[in-house]
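Apart from one protein chain that is not included, each protein chain of the complex appears where it belongs.
This part shows chain A:
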């Protein structure tokens, strides 16, 4: 470097070269190498833990989905209003309608009137679908997750749905219980996180039954 340049100009030159070098190393080499390593070591995980039913890719077992059908009614925009499809286990309400390209929560506050109304509506809808009293509906069934893509529900909400799914599918309650149990995960190591049922895996297992 020409040492007769003013100090700050010289620092800018160094800064520019440093930025380019680090961008090459951290921004190009690092992600490319790590992607190569990840793809080689953990191919399934690196590509989104896709699960198949009868050879067809139906979901990622990490990303929740809506198990709904058209109600036959249209909303004010002319779009079909979707309602729960009773043949399947239902996931939680979602602020993004399980659109995996638009994750996020409702961000409604703890005293928000709209949220209060929505919770009331969900509670009635779930109670009607399952044929139980509104007070029996667990909290996760009436709250939207942070990601809008929660694949899990509480064991309580899964238990609430067993009778209805068994009835709709002509399966015994024991059979459905067993499937729920297979898709249930306890706390990691016995104490990390919360016990939960993976609805995506559970419904895939249902679909595999035919």
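As a convention for this text, contacts are C-beta pairs under 8 Å (C-beta built on N, C-alpha and C of every residue); 3 or more make two chains touch, one makes a residue touch a chain; residues count from 1.
The criterion applied here is as follows: contacts and distances are computed from a predicted model.
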**Study point:** Candidate names "GntR family transcriptional regulator", "Heme exporter protein B", "Potassium-transporting ATPase potassium-binding subunit" or "ABC transporter permease"; UniProt protein name, chain not shown
**Key:** "Potassium-transporting ATPase potassium-binding subunit"
**Study point:** Missing-chain contacts mapped onto chain A
**Key:** 1, 7-8, 11-19, 21-23, 25-28, 30-31, 34-35, 37-39, 41-42, 45-50, 53, 56-60, 62-69, 85, 88, 92, 98-113, 115-116, 119-120, 123, 138-140, 142-154, 187-194, 196, 203-204, 206-207
